[in-house]
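Here it is, the structure in full.
In this view, the complex is presented without one of its protein chains, the others remaining in place.
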Amino acid sequence: MDFKMDWERPERTGLPEAVFCLNKSADMIDRIILSAKSADRRLFLTRLTPLTFSQLSEKSRNHLEYHNLSATALLPGKGESDASALAGCGSVALLTGGSADLPWAWEAKRTLQFLGADGDIIADIGVAGLWRLLEQLPGLKAYDVLIVFAGLEGTLPTVLGGLVPQPIIAVPVSGGYGVSNEGTTALHSMLSSCAPGISVVNIDNGFGAACAAWRILRQLSNRRQG
Amino acid sequence: MDFKMDWERPERTGLPEAVFCLNKSADMIDRIILSAKSADRRLFLTRLTPLTFSQLSEKSRNHLEYHNLSATALLPGKGESDASALAGCGSVALLTGGSADLPWAWEAKRTLQFLGADGDIIADIGVAGLWRLLEQLPGLKAYDVLIVFAGLEGTLPTVLGGLVPQPIIAVPVSGGYGVSNEGTTALHSMLSSCAPGISVVNIDNGFGAACAAWRILRQLSNRRQG
Amino acid sequence: MDFKMDWERPERTGLPEAVFCLNKSADMIDRIILSAKSADRRLFLTRLTPLTFSQLSEKSRNHLEYHNLSATALLPGKGESDASALAGCGSVALLTGGSADLPWAWEAKRTLQFLGADGDIIADIGVAGLWRLLEQLPGLKAYDVLIVFAGLEGTLPTVLGGLVPQPIIAVPVSGGYGVSNEGTTALHSMLSSCAPGISVVNIDNGFGAACAAWRILRQLSNRRQG
Amino acid sequence: MDFKMDWERPERTGLPEAVFCLNKSADMIDRIILSAKSADRRLFLTRLTPLTFSQLSEKSRNHLEYHNLSATALLPGKGESDASALAGCGSVALLTGGSADLPWAWEAKRTLQFLGADGDIIADIGVAGLWRLLEQLPGLKAYDVLIVFAGLEGTLPTVLGGLVPQPIIAVPVSGGYGVSNEGTTALHSMLSSCAPGISVVNIDNGFGAACAAWRILRQLSNRRQG
Amino acid sequence: MDFKMDWERPERTGLPEAVFCLNKSADMIDRIILSAKSADRRLFLTRLTPLTFSQLSEKSRNHLEYHNLSATALLPGKGESDASALAGCGSVALLTGGSADLPWAWEAKRTLQFLGADGDIIADIGVAGLWRLLEQLPGLKAYDVLIVFAGLEGTLPTVLGGLVPQPIIAVPVSGGYGVSNEGTTALHSMLSSCAPGISVVNIDNGFGAACAAWRILRQLSNRRQG
Amino acid sequence: MDFKMDWERPERTGLPEAVFCLNKSADMIDRIILSAKSADRRLFLTRLTPLTFSQLSEKSRNHLEYHNLSATALLPGKGESDASALAGCGSVALLTGGSADLPWAWEAKRTLQFLGADGDIIADIGVAGLWRLLEQLPGLKAYDVLIVFAGLEGTLPTVLGGLVPQPIIAVPVSGGYGVSNEGTTALHSMLSSCAPGISVVNIDNGFGAACAAWRILRQLSNRRQG
Amino acid sequence: MDFKMDWERPERTGLPEAVFCLNKSADMIDRIILSAKSADRRLFLTRLTPLTFSQLSEKSRNHLEYHNLSATALLPGKGESDASALAGCGSVALLTGGSADLPWAWEAKRTLQFLGADGDIIADIGVAGLWRLLEQLPGLKAYDVLIVFAGLEGTLPTVLGGLVPQPIIAVPVSGGYGVSNEGTTALHSMLSSCAPGISVVNIDNGFGAACAAWRILRQLSNRRQG
Partner (left out) sequence: MDFKMDWERPERTGLPEAVFCLNKSADMIDRIILSAKSADRRLFLTRLTPLTFSQLSEKSRNHLEYHNLSATALLPGKGESDASALAGCGSVALLTGGSADLPWAWEAKRTLQFLGADGDIIADIGVAGLWRLLEQLPGLKAYDVLIVFAGLEGTLPTVLGGLVPQPIIAVPVSGGYGVSNEGTTALHSMLSSCAPGISVVNIDNGFGAACAAWRILRQLSNRRQG
């Protein structure tokens, strides 16, 4: 019963390995952290619930920079300087429809930080109060990539898609009840959007959206230098 | 193999019987028409496709006022004057997101006409071009009931629900492809809308939406007179 | 991590903001309550479970009028007099099939009260004992809007739809087991009802049904005054 | 590429073999008919569409008693007298909600006839016009088994289940559109009915319902003689 | 917040009222029990989990005959003698595929006892060990109705349906994992069975299956006396 | 618009390339055939319907050995001798529940022939007539692999799985109606079977089942020689 | 029955209006084309099947540059020069798993051309023959955005996602049979991919993927100039 990290992934794709903690025991996560620490590897952990975090060894907990709302943790290590290479070469806005979206917006923000970038959270601009969104429009022009979080009927990316020209990565968010179907309605709504050029990630996948944004930022950075 | 009409329904609910033709043979429909004709009953037929209409007996076809786009037909008869009693005591707007919604908007308009009311179709105000919708807002104030048709991600009723105070009856429309799922995504989107107080009917159910609007108009009419 | 209320919504749609507590932490709800209190805003909270309510700060709890069965709370404040403007200009009956529907009927009743209206709960008239329903028919004539709650196979709105002419807003209720599918069977049953003019809201959405009824009452009130 | 009939089934279960023609070529059906004919076996064929019937050999067509609406055919043969042994020892009512149910009610009636029993079709008593059903109640007392066909929201068996004490076999019927989901909503509605003791067969399965009724009639017959 | 029992149902359908406890609070159940007790009504309670039972008032608990495995309880009262009128006029076998089916088989047995009949449980004859089933075949001839419980792929009723002529009521059972889909696979398997004349009730619905059997027994009893 | 065959696959996995024709135009298939012919490659084509076959160029049609029922075609070519190396080193039985399964059983048989093996079709042993299956049991001992085809409720592999020790590859078959759900019920039934050690392929995937059997035969052949 | 184009969309989002022809009659499309022509507007039409194209007026057909495989048409007009502004400032690779993906890859290529960019199709590199993919890896480094088309199990984007650092837009493709579920399995597979940073569009949505790529190219172009 062992594990095998893909330490070479950054060399291939530039994306350092992250540990998805949802189906892992505290014991398994502990061993991964200590293995990374002893190799002086940076590591990012997602879906590390407060409960599981509290079950880690004290040693592991001390190594980690834990963030409660997003259930993410960062293990500092080698490669820090490379990671920050992207800072300043592209900007990301993280737009949320309601407060249920915040944990995933923070998961995305923390992921971007781990990848040497960052993102600005612009909260509570859901379309039920359209003016909140229209007020933000001028400010959105400054961003290179928009990550848009929405639950329930998932309208926000569709409305934005008809108003702004930048890349839009939509993140359907679970929550709600009845035919919200744990985020599936928002997902389907975003995928069948009448606004062109929206791309979508899995339900609640703030991490994946941040990685998709990072791929764009990296290309922007290459272009600038190229 | 016989049929039995519910001719007494108008006395109970005020809604005259309508014939849903989707699963009926031309022969069966013919017999219903002639039976209604000989009793001098008004009758409304929905989902009477051009093909099935062409297969009816010439006699039946001559009795009917057929409307192609909405696949509806009207058989004039006794009760006409009662039916028009509602005219003028309430108004309905039929808003559509795109041109795929038109057949169902027309099914609703024709149903309202049969029930002694009417509706104004305001087409192509889907949210991908938000300004088209915002332009219409002042004019919408004049209406008592809004029936809103939308396919794909079904956003239009949600955006409207945050902008206007009237009753909104949302009609999800099939069409599209992939996860549009024949209108199911629009249906679920409308049902889990973040805008409060939207009620919904079955996919492509222009007839049902018109009847729901009629129930409100009738109550408005009673109040006015009461 | 902030929130942004849509305090201007009543001006647009007449519906004051409500707080959906299902996916919010006690801490977040506390901050919303205190923010509204300091602005002297009326506020309505739904899906505030007894557990979450007990986790609120004592200060918040003292501000709220909490109702256990419906899991709703009311924060009194400015706008009270406006809200009661609707009282007496229209009446709502809340019909339930069985006792599992009561929490949602009460959610609707409390919402109507918050919006300046009210509703009468008429319980346990499910169609398995048809006579209970038929007994109520004469009394139902007095109401302007019927909100009908039903779980399992969701038959009640269909039977009523063939018997009465008023607006009917159907609320499918979760519960049951097996193919009840957490209310989806009742939802689909109501949407594909053979009775014309029934409109439907999301599963367990007593709040939304009350808002839909309110939109009708408001139009009745306008008409009367107009 | 051969076939192998279960000619011994009647000895085990009393139910003679029937041929389900939906996925069979005309050529295959022809060979089965001629094989049965040469063995002087009675045979019942279901889902034999008019198109496929017209593609059979003239010889086969001449052997069959074909019934268009139910898409069934009967090949007379040995065992006729046994089959009629049940006649008179139990009665079946076939109740339908609307005219879309008739083909399947006739499939059931024809199956019962093949099995030596029969059934009375009582059409168009759907609950949208409740009085049509209540009128029939006294007459229903005479029947031993009720087979109830209903599409759309499938309410009819539920209402009946609270009114009569006999065995009720419910047959969900496809048709409709949107969330009728090709009969699935009626099926789920019947299975989760609040009325106790309704049992259900597959969508559009008139044949299976008749066989289930036959199993009860046979037991009644045994008891009477026992 | 009141309730309204359908005390007159036995007069209509012969089936006394039963209380489905799944979505009811201990307080609500307590009040129903005491109401029935004071009216000297017999009452049957299903889905009364050991936990909820333990939360009832001591007074209520003392009135009830509780059965743990089936989560049912019986409140004795008036009508006892009528109920036993069916005893001896028909017999029911309750066949189970595996031990996960036992709670529901016992729910059915207890229901039959409440209705004045009874049933014999024949356990663990699932088709993975076909000989266990074949051994039981001769003994099954003595029964008037077979209720067959099966989970997972739900094969047992299909195999029996080809072997015996009696009425078969199939009960799909939840449990299993993966594509067992909480009993849905067993349900669909039973409904689309290649064996003719099997009828089906909702997943885990031992109560409904017993009521369906009772409807047959009652008819057998009538015939015998008739 | 070009294509690129994986001609080297046999070297890696031993399985020569096959062409799945379902979504390909006659023109595209023509070009693949002629490209393979000019390279003297053997080729196997599946899902080549009679209609599409008739639309191929005469030249292509002349090169092919077409088989109507299975909708497969074989293009002879180099590698023939290698392919027959497996003949005699293992045997496959192709068991079908009913005649709707035959096209897929033949697809499997033709695939096995292409791969240098063969299979014996044993038809119509569905469990509704259990004796047909029990009769075949002794003969089944001779086979190394059983491929079992079943539609509707898909019971056959489950019953066999409790009776024989060989590898069983189950193929769910579409067809039927209602909750047969185009083969999904058979698929789920097979996957959740209570009989241990059954593995399953996609609905109607006779080709895949034959390839899975071939992988076993190849291993048997290696062992024998090893 | 009118239509209302959103001619101002390019000013807002840079994306000119496109006409989705799937649910539109030839007559409606004709009128849109002539309206655009008379206003000298460039227009792009998708899902214009050969059949519908042949039903357009000769005049319309003459105005259009039609492309058969992708079912797209281009109406030249004003704005051409703007459109080509993007050419050369970013490159897109269109990778396909199999030949069933080609129509959608061409829909994307044609869309990119309309938007002033272009894309290179690299076909038939599905993972069943992994070497075909590995061979292409070095060449892929030159591209700024990868659009990856895959049907069946949709593996290709996942494997690429672990190998290359650029933005990856995945397009699930319908086709296949059984549990391919018309592209839903590929869609779900891509959304739940273990490779980070893949974003996804609707099934068969080559147009949307091209628009998403265009949003990235536009940002690259801005950066370069900025």
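Think of it as A, B, C, D, E, F and G in the order they're written, each chain with its own count starting at 1.
As a convention for this text, a contact is a pair of C-beta atoms (placed from the backbone, for glycine too) under 8 Å apart; a residue touches a chain by one contact, two chains touch by 3 or more.
Remember, it's a predicted structure, so these values are computed and weren't measured experimentally.
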{"item": "For the chain not depicted, the shown chains it touches", "value": "A, E, F, G"}
{"item": "Of G:Gly14, G:Gly90 or G:Gly129, the one touching the omitted chain in the full complex", "value": "G:Gly129"}
{"item": "Hidden-chain contact residue, picked from the options G:Ser35, G:Thr52, G:Ser91 or G:Asn181", "value": "G:Asn181"}
{"item": "Candidate in contact with the missing chain, chosen from A:Asp101, A:Asp124, A:Glu153 or A:Asp204", "value": "A:Asp204"}
{"item": "Contact footprint on chain E, counting only the chain that is left out", "value": "69, 99-100, 102, 106, 121, 123-125, 128-129, 131-132, 151, 175-180"}
{"item": "Positions on chain A contacted by the hidden chain, ascending", "value": "1-4, 6, 8-9, 22-24, 28, 47, 172, 174, 183-184, 187, 202-205"}
{"item": "Sites on chain G contacted by the missing partner chain, in the whole complex", "value": "97-98, 126-130, 152-155, 158-159, 161-163, 176, 178-181, 184-185, 187-196"}
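Criterion: only the chains that are shown with their structure count from here on.
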{"item": "Chains in simultaneous contact with chain E and chain G", "value": "F"}
{"item": "Interface with more contacting C-beta pairs, comparing A-B to C-E", "value": "A-B"}
{"item": "Pair in A-B, C-D or D-F that repeats F-G, with over half of contact pairs matching by residue number", "value": "D-F"}
{"item": "Taking each chain's C-alpha mean as its centre, the one farthest from chain E", "value": "G"}
{"item": "Where chain A and chain D are represented by their mean Cα positions, the distance between them in whole Å", "value": "57"}
{"item": "Centre-to-centre distance between chain G and chain A (centres being mean Cα positions), rounded to whole Å", "value": "26"}
{"item": "Residue numbers of chain A (touch at least two other chains)", "value": "128-129, 161-163, 176, 178-180, 187, 191-192, 196"}
{"item": "Every chain pair in contact, whichever chains are involved", "value": "A-B, A-C, A-G, B-C, B-D, B-G, C-D, C-E, D-E, D-F, E-F, F-G"}
